[in-house]
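Heads up, the thing below is written out as structure tokens.
With one protein chain held back, the other chains of the complex are shown just where they sit.
Up next is chain A:
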Amino acid sequence: MLFGKDRKATKPDAIIQQLMRIVGQKEVLYLQEDLISYECDGYTMSKGMPKAVVFVNNTKQVSDVVKYLNKQGIPYIARGAGTGLSGGATPLGGEVLISLVRMKKMLHLDLENRKAVVEPGYINLKLTQSISDKGYYYAPDPSSQYACTIGGNVAENSGGAHCLKYGVTTNHILGLEVVLPTGEIIELGEDGVPDRPGYDLLGLLTGSEGTLGIVTKITVKVLKNPEAKKTVLAYFDDIADASQAVSEIIAAGIIPAALEMMDQIAIEGVESAAYPVGHPRDIAAFLLIEVDGVAAGIEDQIDEILTVCKDNQVREVKVARDEAERGLWWANRKMGFGAMGAISPDYLVQDGVIPRTRLPEVLTKIAEISKKYDLRIANIFHAGDGNLHPLILFDARIPGQSERASSAGSACLKVCADVGGSITGEHGVGIEKSDEMRFIFHDDEIEAQTKIRAVFNPDDRLNPGKLFPQPGRCVEVKQEMSKEGL
């Protein structure tokens, strides 16, 4: 090693030492310098230092760690790749992070029955990569799929560009092994049996944002590659025309595999990033539309889509020439969030859901918010299912901008809730939006949900303080809301 001296020996305390006994000495991080990069996940507006990071290698270790921490009364959080966008894996301060990234094996592949069993640290994209040569793929494709774990996907019930037709993570989970906050190991879902009598616990666990249990094994559905696939790119001068085209495509009975929209600022971002396509910079928005299925019907669907676009004053519309061009269009789109780094030091992504038809109106309101808070806002839209991502651009180094960004974000969510939508489509509530839960739920509805949590996680020791507003804060939020005139 090229170091002068050995690391300064900061003696681990008794709790750390015991954790080391359970999982091994090298599997525990506890020095300030080693912990600091665990202060936050993909959402950087809120930070907290963990007490330690523990790398687990198997289910038994997870259970042993949980049992020990329970006995000591120490809170803990499961962590995957830390790409979450709502602070789900971010400590409030003093929790032990249980990192599942070293549990990254595929345990079983059964293509005949179209399923795979993976450990929670298995990377989303790896699954498709490892079966694509055999003609199969895993459908949920969050844009973070290069890095995020399937365990994290289950916890967040993640969606992706192709979830319009195929559904989000919960539609692809057949079974889970979960370590409960008592340390007990349970199995949910029976091999391949789609529906079982009794409560749908699988559904409850999926999307519970790591507050009900730690997922240690996942059985997922894999699908056969569609016979054919075609992708269309359409440039519009007016957002209203683009939205109208979206509605008409769906009204025509076509269910595209993906239907994505990006506005002008978002285009500026992706064109400055790693995979520029050469989109014109002066258009109002583009639509990226993909259809797949049996080869026979595809051409007709494409013709129909092209007609709808032309009927709606499209400036230019084209079909991907080959797989290379299609790949580039998608890479460009999937870089969307990260690309904001190329045009702004920081960004805050919001995750609202709106009825598709209200898009032009919502975007007008978002433009007003942008003006009011004096911050640029880009919009990336899963147009097909109405999941809108306003990306608020700011510079955390300039005093006051983070706070303004946060308020602007909240205001965007309020707009979504007001048109009959929701405050999260796929990124979860986490720390970020726990207060905004009040935009869509009454106090008693929230209480009913915390009661469900209490059945699994009675002391709120697993991922504490997430998902639901802290009792004390509701008054402040309401005051804030009336002050802002929202």
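Here is the rule we use: contacts are C-beta pairs under 8 Å (C-beta built on N, C-alpha and C of every residue); 3 or more make two chains touch, one makes a residue touch a chain; residues count from 1.
Note that in this section contacts and distances are computed from a predicted model.
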Listed names "Glycolate oxidase iron-sulfur subunit", "Phenylalanine--tRNA ligase beta subunit", "ABC transporter ATP-binding protein" or "Thiosulfate dehydrogenase", with the criterion being the UniProt name of the chain not displayed: "Glycolate oxidase iron-sulfur subunit"
Which residue of A:16, A:29, A:363 or A:467 touches the chain not shown here: A:29
Residue touching the undisplayed chain, where the options are A:180, A:342 or A:419: A:342
Hidden-chain contact residue, picked from the options A:55, A:76 or A:138: A:55
Sole residue of A:147, A:255, A:284 or A:419 that reaches the chain not shown, by the stated touch rule: A:147
Contact set of chain A toward the excluded chain (per top definition): 1-8, 29, 31-34, 36-42, 44, 53, 55, 81-83, 99, 101-102, 104, 121, 123, 125, 144, 146-148, 273-274, 335, 337-342, 345-347, 395, 397
